[in-house]
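Some chains omitted; the rest stay in position.
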Amino acid sequence: MSSGTHHRAAGWVDGTAPLLHERLGRMPPLAFAESCLRGVGQVMFMNNPLTGLLVLLAAWTFDPWLGFGGTVGVAVSTLVALLMGFDRDAVHAGLFGFNGVLCGLALATFLAPPWDGVSTVWIVVVSAGSSLAMAALAALFAVWGVPPFTLAFNISVLLCLITGLNVARGQIGELVAPAAPTVAGPRVSTVLRESAEAAGSTDALAVLNAVFRGIGQLFFVNSILGGVIVLVGIAVCSRIAVLFALAGSIIGMLVGMGMGASGVAIYNGLWGFNSYDACLAIAGVFYVLSWRSALLGLACAAYTALLFGAISSFLSPWGLPAMTLPFCFGVLTFVMLRDAAPQRFTWVPPGEITTPEEHRRRARQELAT
Amino acid sequence: MSSGTHHRAAGWVDGTAPLLHERLGRMPPLAFAESCLRGVGQVMFMNNPLTGLLVLLAAWTFDPWLGFGGTVGVAVSTLVALLMGFDRDAVHAGLFGFNGVLCGLALATFLAPPWDGVSTVWIVVVSAGSSLAMAALAALFAVWGVPPFTLAFNISVLLCLITGLNVARGQIGELVAPAAPTVAGPRVSTVLRESAEAAGSTDALAVLNAVFRGIGQLFFVNSILGGVIVLVGIAVCSRIAVLFALAGSIIGMLVGMGMGASGVAIYNGLWGFNSYDACLAIAGVFYVLSWRSALLGLACAAYTALLFGAISSFLSPWGLPAMTLPFCFGVLTFVMLRDAAPQRFTWVPPGEITTPEEHRRRARQELAT
């Protein structure tokens, strides 16, 4: 979650696109759109409007209602932050949009029916609330010098869905299915396949689905194509991040397979999306990339996958999905290691984050002087 | 939760009743009674013994066992704070009584049978524990410069009730009814009425019940008369607070209606009591009253109502009530906004809180000089 103040890296398109930022900053309506698009990219710490544009493209092409939800979410949450008078640089860097876009995408996925007035009202209300929650959580976490990541999104959407269970206009769709916990262990079907009814075998194609759907699932886009578009979006801003996104999604899948998780969940990328975002955050964003921080990022991807299994299981009585809570707790654990081994990992203060590439360049310059 | 050090406002009865405070401070047994009564008022940030006396009156007249529970609770928790050697000014201002009175009132409501020795022991033990929890939580929250509100009450009572499920002397009454979560949404009956069996229609009288029972329910007093007495109690200390209490209760009711919540719950004021306490806290107590902070208070009332729906649903597997947890998290979210938009809202540090009226007077004086 980079602030808008460090824009040495790259030009019109690459990195954090500082030239684009300067040009659009003078044109209010375009500046607002740019803030929103940066917000979409910030879900993956990519402070680049083109990244956000490609992510929204993936959502709209996968399902227009999903794209609509995400677009409304990021616009509303960014607007609320401006109206509340929150820090303009932070708003422009998309720091009040990334929770909102996830709220919109999540509710478009979990509420039913689509293209419905009441569902849209929920998206507007919850996205607006996520900006207040973000500001409050940022003040809370400032004590430790770390950001609250996507906690505001998780809290806001989970509260909405759990409320929805007991009210007449809750609009809860079929993906939310409360069920009492049991020791299901030995009865879990681990063969990778698209749905419980589909036949399946764990082959190269199944693995390809798991890895690339995992990339798309961070934005509730459940398709290989969606995953590829998201990866292209990341590549616009940082090639290093692309590598660790792929590595993280693979590790998440492998941890799920290793534990014998449901093959349907793995195939649909559910074990990948938390892990890849955590992996790229640790490997190059919050620590300067080195072989040590690369290993730490991979370890964080595995740790986050374990958290995904635990949090999903914990939320099963209410039928709630884990969202990106595993990512939040995984990344928070690993960024807090900052103080425990300062000589081994080079911390990048949240206010100085730009791109993994730029962090390496800066670190080399500092060594040279 | 105002400290005892700022008593410029008003006289013998009005505001924080500083003259009464000075006189009674010299007579130990009366000073203890005054501390207890201020504690009762502090549930609503009203540092005034007459407010507390009227609230206790409402409880005793609604149900003597309820009044007895609350009276024991506030006396025990205040006494424990004195015995532990906690800050005398804080004790005198009622800051170690407001959790205790709520513990007593809650346990008198949720334990059964009434006028029972074991139930009374639970009230004594839990109220005593709430004072230790309050001191610990105050130290925890000091890092952020905010008070822990009624968290000590919520934690203490919820721990007691959840323990009670599995022990022979738990004394759990019929209001605690564990039930597995389901998507009850479309089957919820939204017509306002007193109980599941009663016939009902959503008319002016039903709305009046919802709003005024909402005021009383903060103290587990489920009647229109009780709500009116509590409002008179608030009015003794602050007329501004009365307005926002009513507005908050109305907003809580409207949010419940808007979402299609159970009409029985709305009728009995369950959607109002968290919202009104949050509303008055934000609109005039923690921020100096302005049209902006008034809007913020109303927004906080709505936010708190959403939290009420979520927390009630979350606790349903154990059959536990939401208590004032929604109020705590709602108010905490909105007081943490303090740093996000400092130029729009004027923060009143917890140590300088007196009454909304006095906060405005002070702010005007500062502008004048």
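Think of it as A and B in the order they're written, each chain with its own count starting at 1.
In this section, a residue touches a chain if its C-beta (ideal position, glycine included) is under 8 Å from a C-beta of that chain, and two chains touch if they have at least 3 such contacts.
No experiment lies behind these values; they were computed from the predicted model shown.
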item: Full complex stoichiometry in copies [only 2 chains shown in place]; value: 3
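We adopt the following convention: only the chains that are shown with their structure count from here on.
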item: Centroid spacing, where centroids are CA-atom means, of chain A and chain B in whole angstrom; value: 37
item: Chain B-touching residues of chain A, taken from the complex the two chains share; value: 84-87, 125, 129, 132-133, 135-140, 142-143, 158-160, 162-172, 176-178, 180, 317-319
item: Parts of chain B lying in touch with chain A, wherever the complex brings them together; value: 143-144, 180-186, 188, 190, 256, 258-262, 299, 303, 306-307, 309-310, 312-314, 316-317, 332-334, 336-341, 343-344
